[in-house]
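Structure, as structure tokens:
Missing here: one protein chain of the complex. Every other protein chain is in place.
Here the chain labels run A, B and C in written order, and each chain numbers its own residues starting at 1.
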């Protein structure tokens, strides 16, 4: 911010929050911003609700070519990678508890199933819970799921998802990790500060011996496991995100004077173009609407 | 309409279109309407664009508990049922071409895969095409797919999806059906009128011998196969739709005076309640946000 | 048998058992027999153990192109068909208990999963149980599974698999069927004779109101559901079975004088030829070993 940028590209909302509320930067002339994450957008919407947003922000995270692909296929795969690197245990036969069934949780649930695990989903949204149930997963409150899981992955962006009482109820040897946003999804303070002992047993894996004598394994201290304990998203999904970012930055540059101080979705034309570019790069051809079909679409 | 109803519940838009444009009914006092299908909503949006909508219409189809469940799990299953009833061929080893990858196409693709088939998707929307490609399906233009498929299912709501030239290019013995909306997705006129012979060989299955000598099998004359050739949606998904319908009708009754002449989404409270009722009926419990979590959600 | 056949082709072993132990047929000049089912072969092996086998029997069921395809893909699909026809309930969200994880149980478990159900497996063989567990299914004793299932399918060839006490423990509304061999896998006597009432509610589906007031639904009176309540195996898998049968009959005709009175496997050459014929009919090409590879295979 001290470089006086005109367009901000943020990943989580820390930069934009500072640009809004840190007095040192109140005179910056910012055209607008783009945001990569669900978490960041939630924060801006809370600011917008208070009518304190100072410039337009394009929710790149919400682009269909970002959200549906990065969060699902990217994190799905890199979570498997993080689990392989930190534990090297067999996925088959394990019960994985996935907390949250948004795009992130869907991706993680799907890939863990694909590796042979049985998945339990916890949710607070009834529609997502119903979807998980219909998708063939067991849906349980975290209190019940705590007793059954071999591996726990939080995918929520929320705080306090796996709490002290849940950790104490887990089976000896359970593995706990977070791929949501901040390191507040799992009660890592309890694990790291209140355990009888904490010992790193593999890279990014701490063995915590609880007061009840059980060993619980914590991945990357509760910080985003798929970024810290693996190589992060594969390049193909990052290309989708970054393509949305650069197109959105150019859009802001061109249109910011006409835009209001609010959170904007990525324009549909940008989203479609990113998908077409990706398909072309993989040599996949699709159909186009014929004139007759366009006429049919517009008729009643 | 001759019964002078005050609220209309439509499935496809024929009733509401008539209520709008048939002069006999121009003096009806209609509070509002609800609509069960994607197709109907497309038609109302076209009318709304011309500013000719005469009363509010709630897009029940768009309720998440309708669209995500009825179109996907319901039609997915009943399409398999229709194929079993009309052909009783082995799904395993067959190549199924699914035209359209909306909720409907997703459901059909997923269930056909689940029965052992290999699925090819055709699309006109680049983002849906990319999703199908990432979901592990082959994505091809209909021209290429025509030559490869053993079974073809249209899931689009569009006209002219499988055309004369595609039918002529198919393998001998190919089976063609539609689970979209009207019987215009496949060129049934060509099949039924221009074939050398048309013979019903099993219930709802016509064998059409084309001019090039190939046998093509048409399910239920191109009309919605999963309703005509099977028992239709299972009761569990219809319960979700009808629960949205009755809640929306009650909402219209209570609120229609405050509503504008436009297409409305089903209110989120209704949608959530329908999901909660369904979960309860299946004895599935979920978590609720704690006070601490609600506070976190609203913070920045 | 009164027609004095020289080669018998049996499906279950009733014919061959009669040919062995019914005095009326003790003078028949039988060259040999072929057998279509696991159940039949078990019976012949028991007879062979007592050294009472009177002629060679080729275990067509054990041909890889029979057992791996008919029992798995055929019964897997036709069991789904039988469930659709008798109940038309949604597979998604249901918990299906599959008793037995042989080829039959594998096929049923896989297809029910493919239709969206959650599958529980019961087994008495520890290796099959471990395989089911590694394949992502819950493995439980029938006593525990009884309380959890919505649908129960026996796939064992054994008697007394679902017993009175299991039926009484089931949830109200549970559906019970058998795709194994005889109607002894489920205690149908208890259901049909000791219930407060038995009423046919759909074709091949009886509603039994137990003494404890619960409704249990029995498919096709416990007889092989996929043959009685559906159209049976698709033609593609029957072609594999029958191709093995005819080749085995011809083999018996040619070789019976050199064969001993024992159960024989289908010769590998027949099995391979059946597979090649099937692949050719579906236009699938495969590789052949090169001379260099054959030499490598034989070297040490």
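Note that contacts are C-beta pairs under 8 Å (C-beta built on N, C-alpha and C of every residue); 3 or more make two chains touch, one makes a residue touch a chain.
All of these numbers come straight from a predicted model, not from anything done at the bench.
Contacts of the undrawn chain with the visible chains, over the full complex, involve A, B, C. Only one of B:38, B:61, B:93 or B:220 touches the chain withheld from this view, namely B:93. When the whole complex is considered, the residue among A:90, A:250 or A:295 that touches the unshown chain is A:90. Considering C:51, C:257 or C:285, the position touching the chain not shown turns out to be C:285 (whole complex). On the side of chain C, the interface with the absent chain consists of residues 13, 17, 42-44, 46-47, 64-65, 68-69, 73, 122-127, 129-131, 133-134, 139-142, 144, 158-160, 184, 271-272, 275-276, 278-279, 282, 284-290, 292-293, 296-300, using the contact rule stated above. Chain A residues in contact with the hidden partner, per the touch definition given at the top, are 73-74, 76-77, 80-81, 84, 88-93, 111, 113-116, 230-231, 234-237, 282. Hidden from this view is one chain, which touches chain B at 92-93, 113, 116-118, 133-138.
In this text, only the chains that are shown with their structure count from here on.
Each chain gets one centre point, the mean of its Cα atoms, and the points for chain A and chain B are 30 Å apart. For the pair chain A and chain C, the distance between C-alpha centroids works out to 46 Å.
Annotation for chain C: residues 92-93, 113, 116 touch two or more other chains.
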